[in-house]
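Omission of a single protein chain aside, the complex is shown with its protein chains in their original locations.
Up next, subunit A:
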Amino acid sequence: MAIRSFFVPFLLLVLWFYSSLSPVLSLYEDQVGLMDWHQQYIGKVKQAVFSTQKTGRRRVIVSTEENVIASLDLRHGEIFWRHLLGSNDVIDGIDIGLGKYVITLSSGGSILRSWNLPDGQMVWESFLQGPKHSKSLLLLPTNLKIEKDNVIVVFSNDRLHAVSCIDGEVLWKKDFETESFETQQVIQPPGSDLIYVVGFAASSQFEMYQINARNGELLKHESAIFSSGFLRELSLVSSETVVALDSTGSILLTISFQNGEISFQQTPISNIVEDSSGPAVIIPSSVPGIFAIKINSVTIFIRVIGKGKLEVVEKLNQETAVSNALPISESQQAFALVQHAGSEIHLVAKLAHDWDANLLKESIKMDQQRGIPHKVFINNYIRTDRSHGFRLLIVMEDHSLLLLQQGAIVWSREDGLASIIDVTASELPVERDGVSVAKVEHNLFEWLKGHMLKLKGTLMLASPEDVAAIQSMRLKSSEKSKMARDHNGFRKLLIVLTRAGKLFALHTGDGHIVWSHLLHKSEACQSPVGLNLYQWQVPHHHALDENPSVLVISRCGPSSDAPGVLSFVDTYTGKELNSLSLDHAVVQVIPLPHTDSTEQRLHLLIDSDKHAHLYPKTSEALGIFKREFSNIYWYSVEDHNSIIKGHALKCKCTGEVADEFCFDARDLWSVVFPSESEKITATVTRKLNEMVHTQAKVMADQDVMYKYISRNLLFVATVAPKGSGEIGSVTPEESWLVAYLIDIVTGRILYRVTHHGAQGPVHAVFSENWVVYHFFNLRAHRYEMSVIEIYDQSRADNKDVWKLVLGKHNLTSRISLFSRPEVITKSQSYFFTHSVKAIAVTSTAKGITSKQLLIGTIGDQVLALDKRFLDPRRSVNPTQAEKEEGIIPLTDSLPIIPQSYVTHALRVEGLRGIITVPAKLESTTLVFAHGVDLFFTQLAPSRTYDSLTEDFSYALLLITIVALVAAIFVTWRLSERKELQDKWR
């Protein structure tokens, strides 16, 4: 009896285990949106064109710095359609032609496309070539027609093109012979058949070409020399007058070219502005009769009166953005000004010829965290009382987009989230008592109704309407977006840093923004550039009353040796706790595996002079650091000359200022790649917080292999310098890829392998004791993925059970990397269909769950591929024992199972990175993919073996229990009766 009772559960366990190993990972239709969310963004708007015809929907067409062209709903800000052009297809200009085509000029002015306005389908595309690269300008004259064709005038690649608006055919083109001619403006005076092309040749010559718009014939070419030179910026004040600055930025030049005669008018700025100091810059605008210059931070508006006479109309001290002119009637043009003033922004709309009268003057309260307005676009509409109304589209410093109308924000879009540069995860606060169910649910009746519906659903009694109601209830479950920690660790905060220097906290439940924080500007640093995000304080055991915080590393200015700025931000509230302006640059940040008594992590910051600075600057931290002083090693990669160096700490800084938190470094080792044959293309290390559950791997033949698990391994891939270009630019003979595994403490090359005929780009991921990398095989004309696994041989003797039992093994002994390593590696390559944008690996809390590779494909989707497919022990005919172990027979290419797309039907446009965060539940990992879009989901690579799934049949369980209880009662009664009968016998 005892044997049986033991055997049956064991068998069940084995059965269950095998069933859980099957790599099925798909979603049912009704599970979409339950634990995943997807957000669409467009990026910082560069240019916007309104399309507000009487018929049709009101929309605005925008082009962005993420190379997106999008059509947005003017009423709600939703995306009607959107196209992401490639990263090397930068949009130069957009406009609307004939009221129904969106015309875009991109790729340095060489591609002109037309898109259908209502649905965003491409109508035509034409390639414009020219002799040399130049500024590209797009102009759509409203009433210029050549044989009933509306004309698009494009200046690009130093050539002027006239393109038909209907089919994209080039009607005529015109080259400019003058050497070093730099075009600044292409002007088409309304109502005439002339095109003016103006610009500078050399540095002091102003050139003007007058061209017949009908056939491209050169009518007139004039040039004039201004001895002291020009600044390369022009402001157009009328169709035959431009304003420029001389090379010192102190003299305004009014250049008019009426009737082809060029005439200069010089006005020193000091003549019209009393207290001007410093050079001026022209703010590009196109308001007739008025232009704006900026001296230091003061914006000055100047009006041109008659023959080159200038007059200052207004000086504004606040940050100001000016819109382009908008014709509101035959003779009137309006433009808008947006000023930032504390917590408010002031909007002013004026007529171009009448500065004093305001068409619109409003103040709107604006969130401080949005910063200053960067751009403004104006659009008008007819109010119900037949007067002119204006709506303004403004782009803020944090890249958000807002539509303002009637003194209110109609809608806003957080488009800064389209350019995330770093992500980290943070826990939510622990749930406090006092929040009862009643508060969450609306009332008892609703609550009862919900549970009745659920019961109906589980008992399969629900009608289709009920099913829909249940589904919407599941999607909107308030449990999901609660602001407290959950038992399984599914609810977290994703702290993201965007390129605009803004921090957002996104809730993993539904992706809503919990708080946002624009990096603080200080006196010392006007424009901090956010670089990286680190977890500064993660309170757990003691110090639980502290809030967790993150460290934001930013740089003060664009150059790499600019001084750094550290900001510490509370992740619960989004408040900046502290901000430090450093006197040194930050080249490298090393989070150390030590924390102080308040759980603040020690960080070592390496500056450009190879000094190491310890943070936090407390004596306690210094004490901890001193203890580990001789055990700290790091490496630096010099990409430009292909050298990797290893460093260790030497002594205190020997500078003039005594700083006990600053340390000198010394070089311990170096790897010098021959510059003529190798160039570093990828370096990857293991994630610092990765957990490895087991060190040993049991083979099919009862053998044990010990994984070589070292946090100090670096994977480096080098390619031939010739082959670092586009795929196909070299022959297989002159291109190769070398993969290295380097120990970063001693600089030992543990493994080195050459792939001949291979070419980058290389994408790699490193986890546990394996690395997977992706490259292009020129010989096979296919992409390839390789895996390297590294095993420790020095511990391979520990196979004897008795040794383990008696403790005569060296498994627990300390390992020194200065010992000569005894490692063996196994590797294998497979073909892979897709090119790859990013590659990551799932990570779980304890590292027990099997791993999946997450591959960001070229189609902007995330594919989950079981690591078992990349096992170097795969062979064509695995033995029975190997099959039982789960080794898949070798195939030449990796399978792409359509169900294993994590993103199911969605696309993460412009995918750049995939981040995995372990949940508290061992089976589950949280996946966040970001690009222009954001996508979040939960994954269970080996299914949720440690919890009941959503679709677990509680009804069946209940019925079984009831049936069992009933059966017990019945049998009990029966047995009683039988016993009684026996007794009476």
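In this section, contacts are C-beta pairs under 8 Å (C-beta built on N, C-alpha and C of every residue); 3 or more make two chains touch, one makes a residue touch a chain; residues count from 1.
Keep this in mind: contacts and distances are computed from a predicted model.
Taking the options "Protein YIPF3", "ER membrane protein complex subunit 10", "Cell division control protein" or "Septin spn4" in turn, only "ER membrane protein complex subunit 10" matches the UniProt protein name of the chain that is not displayed. Of the candidate positions A:830, A:869, A:901 or A:936, contact with the hidden chain is made by A:830. When the full complex is taken into account, the listed residue touching the unshown chain is A:819, out of A:143, A:259, A:331 or A:819.
Residue A:650 is the one among A:100, A:650 or A:687 that touches the chain missing from this view. Among A:101, A:669 or A:766, only A:669 touches the chain left out of the display.
Contact between subunit A and the absent chain runs through residues 1, 3-4, 8, 11, 630, 641, 643, 648, 650, 666-675, 677-678, 738-739, 746-749, 751-756, 777, 780, 784, 786, 794, 813-816, 818-820, 827-831, 876, 890-892, 983.
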